[in-house]
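Here the complex is missing a single protein chain, while all its other protein chains stay put.
This part shows chain A:
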Amino acid sequence: MQGWGTLLLPGLCLLGSFSCLLAAAGGYRRQVTLQFNPGTNVSSVNLLHVRAVGRNDTLHYVWSTIGAPTVLLLYTRSPSSALHVNWTKLLSASPAGAIWIEPPGSVVYSTAVVFTKVFEYNGANVSASSKGWEKQFYPAYDLAGFSWQNLNRTLNQTALTVTFQGVDTSDPGGAFRNGTISFQVTAYEQGSRDGHLPRLLHTANSSKVEFIMDKVAPRGNSSRFLLEVVTVEEKGRSKRLRSTWSIDDEFTPTIFEMAQLVSEPCNDSIGLSFFQWKTTAYGSKNASRENAIRCHYDPLQTSNRTLPGPSIVHAYFGEDLGRNLTVTAINISFGGEDGEVYAEKGYLSWSALLGFGVPPEDTFSPLVIAIMAVALGTPVVLLVAGGVVVLFTQRKRYSEYEPIN
């Protein structure tokens, strides 16, 4: 029957998409280990080494709160490359060369992301009449000046998560009396999708960082916060800001935009790195659509940025940052002109994915494809089947019926 054909086709499509998904999810697996302050028992500083070993390469993520919260992303073409830290040098005033990879030749690509400052400004609903309105900023929180809790307590080797939790040591306004700012890091062994919002799709070549402000007292009635993110690229490369609009919002309801910082393409496909986020944050520990906070970003600032030190970026790339590296910065702000979601619960969480290779993209879930296939297929099948039936009965009728007169 022709009907079977039409049913079969969507069925096959469904099967195909399923197997594709499985391949993407379970295809590649890395062996991931988390190590706190490797090679020392100093516990006053935090340095986390995430080593993700693949078939013939290794990814190193070095997270640290020496200076501002920073992550170094190093891609090495060797399954046995190792990270070395010279702690005395690292903790000295000039840490250049304190972090290196052995063998040095295996490093194919390196980049870094630094979370430098959190700004707070008055984002009160300003009527459209005052277009030339300038945001009124409060003194910024410099994350480099924060005191960060010992990481070891939050280290979870099975879930591969760790949390950097910090408070402002100076804290003149008492905003951090109960409040903290934290960066929760999740490493991944294989591709999959997060269970909770914004349900980012990740690969084995990526890690997630979640920026969380918890009960930090706002300094105004309609405070908004802004996170400054600085990226570091080797000379000759640069980051580019790309915004991808997808029609598919089934994983992150009502959010259609994915913003990403991608390193300019080069010959080596894995040499690409990305830092991507959905343009939403959430105002509650139980993230859901009602407590979504709209997230905006400014254009990439590329001109003459410097990175205040010391930090592990200096320790790895050397002191002469300006000459050897391209430093770019982007501001990501949370909350639009209306909505005081943060003020309600005093909670804000924003997730970003960073990693190597091609940034993951959402595709339709099998359920959507199945529903559309069945919904569109059935009327067609019915039309064909009905047509056949009508044709038959008509022929019968003509042959059987005799003229009345």
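Operating definition for what follows: a contact is a pair of C-beta atoms (placed from the backbone, for glycine too) under 8 Å apart; a residue touches a chain by one contact, two chains touch by 3 or more; residues count from 1.
Simple rule for what comes next: contacts and distances are computed from a predicted model.
Note on the omitted subunit: UniProt lists it as "Lysosomal dipeptide transporter MFSD1", one of the names in "Cell division cycle protein 20 homolog", "DNA replication complex GINS protein SLD5", "Ubiquitin-conjugating enzyme E2 Z" or "Lysosomal dipeptide transporter MFSD1".
The missing chain, though absent from the display, is touched by one residue of A:Gln136, A:Ser288 or A:Asn324; that residue is A:Ser288.
Considering A:Gln165, A:Thr186 or A:Thr252, the position touching the chain not shown turns out to be A:Thr252 (whole complex). The set of chain A residues touching the chain not shown comprises 125, 127, 245, 247-256, 288-290, 338-339, 344, 364, 368, 371-372, 374-376, 378-379, 382-383, 386, 389-390, 393.
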